[in-house]
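Input: a single structure, listed below in structure tokens.
The complex is shown incomplete by one protein chain, all other protein chains being positioned as in the whole.
Chain IDs A, B and C follow the sequence of writing; residue 1 opens each chain.
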Amino acid sequence: MSFTIGHSLKLTIFGESHGQLVGGTLDGLPSGIRISMEEINRWMSLRRPSQSFMTSQRKEDDSVEIVSGVEAGYSNGGPITILIRNRDAISSHYDELKYRPRPGHADLTSFYKYGEHRSYSGGGFLSGRLTAPMVAIGSITIGVLETLGLHVISAIDRIGSIVSGNAPEGPMDAYSYLTRIPEREKDAEAQSLIRELLGAGDSIGGSIHTRVKGLPPGLGEPVFDSLESVIAHAMFSIPAVKGVEFGTGFGLASMRGSEANDQFEFNGNSIMSSTNHNGGILGGISSGMDIEFRVVVKPTSSIRIPQKTVDLRTKEQVRISVTGRHDPCIAIRAVPVVQTMTSLVLADVLLGSGFDLSGKQKVKGKE
Amino acid sequence: MSFTIGHSLKLTIFGESHGQLVGGTLDGLPSGIRISMEEINRWMSLRRPSQSFMTSQRKEDDSVEIVSGVEAGYSNGGPITILIRNRDAISSHYDELKYRPRPGHADLTSFYKYGEHRSYSGGGFLSGRLTAPMVAIGSITIGVLETLGLHVISAIDRIGSIVSGNAPEGPMDAYSYLTRIPEREKDAEAQSLIRELLGAGDSIGGSIHTRVKGLPPGLGEPVFDSLESVIAHAMFSIPAVKGVEFGTGFGLASMRGSEANDQFEFNGNSIMSSTNHNGGILGGISSGMDIEFRVVVKPTSSIRIPQKTVDLRTKEQVRISVTGRHDPCIAIRAVPVVQTMTSLVLADVLLGSGFDLSGKQKVKGKE
Amino acid sequence: MSFTIGHSLKLTIFGESHGQLVGGTLDGLPSGIRISMEEINRWMSLRRPSQSFMTSQRKEDDSVEIVSGVEAGYSNGGPITILIRNRDAISSHYDELKYRPRPGHADLTSFYKYGEHRSYSGGGFLSGRLTAPMVAIGSITIGVLETLGLHVISAIDRIGSIVSGNAPEGPMDAYSYLTRIPEREKDAEAQSLIRELLGAGDSIGGSIHTRVKGLPPGLGEPVFDSLESVIAHAMFSIPAVKGVEFGTGFGLASMRGSEANDQFEFNGNSIMSSTNHNGGILGGISSGMDIEFRVVVKPTSSIRIPQKTVDLRTKEQVRISVTGRHDPCIAIRAVPVVQTMTSLVLADVLLGSGFDLSGKQKVKGKE
Partner (left out) sequence: MSFTIGHSLKLTIFGESHGQLVGGTLDGLPSGIRISMEEINRWMSLRRPSQSFMTSQRKEDDSVEIVSGVEAGYSNGGPITILIRNRDAISSHYDELKYRPRPGHADLTSFYKYGEHRSYSGGGFLSGRLTAPMVAIGSITIGVLETLGLHVISAIDRIGSIVSGNAPEGPMDAYSYLTRIPEREKDAEAQSLIRELLGAGDSIGGSIHTRVKGLPPGLGEPVFDSLESVIAHAMFSIPAVKGVEFGTGFGLASMRGSEANDQFEFNGNSIMSSTNHNGGILGGISSGMDIEFRVVVKPTSSIRIPQKTVDLRTKEQVRISVTGRHDPCIAIRAVPVVQTMTSLVLADVLLGSGFDLSGKQKVKGKE
């Protein structure tokens, strides 16, 4: 179903960009898990608009209210529901847009699917604002995974033609860089580019690299619920994501088997390989190597530069310049969304495989 | 669940590479749909090993037996089960492999997950052989979609460094080319490359381009069951697929919004765009443009060139040369798998959206 | 999953009896459906405590706040979330109960499942209070079904030894009777009984009869998702329900086939039967006769009469007298819960069968 994801651990989200609030419910988390409001707020602050000159100037404090499922700082085993009020929605920006779909946006498809009664202001429920509850609830699972020794680490590895090969060591490392490119010089270059785009009323795409450390081998399912399938399913639910690749990904199309196979070696008692072209997944199941994948985020669709569109009532061809307050590179704010949603998926897989998420039992493989 | 996929239309597969048979069950297909054995066999022959010098020399006639759900050539509304006997399994090839996992294969992860009782001969249920029931049952949905005016067209667009920009017009066009590259010269080049690799005991990766024509606008769900999510979920369940991208995909990372947005124009009464960087999907919902996506298929893992692996019993470092009968470029035989599984996913989405799959009602948008 | 129900139309509930609020999210309702706050409030008032001397004296205005999914009185196609604040929770009543499980209640099993961090005040999320969001959201589907010509009609047919054979004609008819027994004399008798039980600090069981008029024939699924299966699944999720029977139900154990078979006759163009021992369902599929079923609701567990229980800390045998404010016959307030949850299930079945819930297309069978 479209607003629920997960098998043993289910997330349901709700709300609209310009409605009263957005929120989410997490069902299936065992009781007795420490829920830290500071942690949730920390992750929310990493996704929040208006962090710097290069994110949307919409002012949302994004304060998270937990209204069920948590008592005295611990999960009680029931559904955890969080609410995040919308405070700075300016719907007037959208009056013009009701019948003039923004290119690259869901306005047109929303009209096809939902008709006259669609939610259009601010994109309604088809808005990046719905990633706020993803991050709030996903951040709970980040804490759970860290207790079990798993770390999900994401960073931008490309904006436009600026590419970085640096991969950070810790989950928070990328956030020391305004553009989330964890390399001082490239970060500066990307900042300049974005400043230029802001002036031009244009936007830029980017890609995000993610590494998961500490996932036990033997996790995930073969075939239809392969780790790749369930991770990609979640990634493609993040607005603007248009590609997902694991390990060497599309690069494998031009490789030979003798290069692409990750050869096995003992490393003490563990079986490792010196390459990781498969991104830590073989046959849909974790191999004990780090999980590695990349997602591409398209350039923000809402740009000031005038573009062709149609008027759905008058059937005229018109031009549109999208004002409002938009990020010039939405990939940057997608980083914590990728991280938290990846954590949610992995927590679901672990729970479904019989792992004790409260961390009382030690994480171990099935061997 | 790992061996079942789908929501309103569910496919369950079963069997092992070297067991008695492989098979599948399709649940949810309405009654009264014409089931053509010729069509099923046609698709099976496109996936079958031993079609040419460049596919595995395992001899499987892959004859499909329908054992339930079809009477007098029509679906009866009950579950459709098909069986495909394994005839040419040579398990002796696998004796050496029981404790020596092949690099790039699921042997090691299967050992981690399933332990001593795992199915290892021929890869067990973690084998490309399980794509046979995917194709057999998926091909039924190809017929259904064609009745509704939808066409799923796939072809190889890259093998190694050989790249083709040609996209075929019809669903069967690629099959006139041995390598499924629909361009005479490139096809010949790729054939030479594969011949060379066969000699060298090596393999090569490739990528597959798919275009869906005729999908009505307004289909698919926002957020967690976006069209991208459900298509990617299915694609990553195909063995060896390591990446999926829609429209311009990873290329969007280096584009500006002013380039990447597909601008809307009237084309008669329809709203179209002259570009399709979004691959026909906006906000997870079909826009009326063709759906376009690419998947990357890694090089066949089983190669004759000796590679490092470990012995799980003796804990020794060893070298392995995988004999057996393997495709030098498994992407080629993945083409019909991609086509049929894409059809299955779209048939599920259409059925869940209230479309009459028997084609008695005309396909129409929700507008 | 435990807090989500439904296939094409999904309800997720959350909240605790003595937390801030209870609420629910409905996912899958098409856009353009009129949502009437008056209707929701009307149904909420039928479930509300403190309606008369014979329901709990807890004062809850149960005002429903719709926070997403509805704009200008119509569904927008996104998830509909409602919140209901708890205003009159008196947690002090529960201090004594933390380690002294109330007989007949979920206190003990909640302790087994959730341990020290369980939610125990007021029963936490294992409380009849969670039926408030069931009714609020289910009432939306009542309206939808009525537009399609379907009516779900429930009434009490037994309280203690007081039995009524009357079945009301309309969905609201039972509510003219304080005990929901739609027969003046029996209603009066039952009121006396309840008054007596209130004095004695005891409670009484009851059963609810439900009839669904207007369901098209041919709906529902065979075998695992039979109409009986999906209705019973929902009914057994209502606290205190311990039995569900369709048509003549347990009475069929002592009948012969020649009596129990509902013989078919033409009634104009329709095929009807003069009896309805099968409750309108054959092979899991609707037959065109009214759907009829009964559920039994056990006596309220919380009674003032002292009963044996254990102290979970001290391991002592103790006696407990449950004070707090409890209904002497909880079956009475379960009537609207049964009605609204039945509607929800049927709306899900209709939607999954391709019916247009907006009522723009006329409801018709598949024939």
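In this section, a residue touches a chain if its C-beta (ideal position, glycine included) is under 8 Å from a C-beta of that chain, and two chains touch if they have at least 3 such contacts.
Bear in mind that the values here come from a model prediction, so they are computed numbers and not experimental data.
The residue touching the chain not shown here, chosen from C:I5, C:I153 or C:V212, is C:I5. Within the set C:I204, C:I291, C:V338 or C:L351, the residue that contacts the chain not displayed is C:I204. Touch with the hidden chain on the side of chain A covers residues 8, 78, 222, 352, 354-356. What chain B contributes to its contact with the hidden chain is residues 1-4, 8, 10, 12-16, 19-23, 25, 27-28, 31-32, 67-69, 71, 74-81, 83, 113-119, 124-125. If you put the missing chain back, the residues of chain C touching it would be 1-5, 13, 101, 103-106, 108-113, 115, 125-126, 130, 158-161, 197, 202-207, 217-226, 228-230, 232-234, 236-237, 239, 241-250, 252-266, 271, 273, 277-279, 281-288, 294, 296-303, 305, 307-310, 315, 317, 331, 365-367.
Rule of thumb we're sticking to: only the chains that are shown with their structure count from here on.
Greatest Cα centroid separation from chain C: this falls to B. Chain B has its Cα centroid 27 Å from the Cα centroid of chain A.
In this assembly, the C-alpha centroid of chain A lies 38 Å from the C-alpha centroid of chain C. Each of the following residues of chain B touches two or more other chains: 222.
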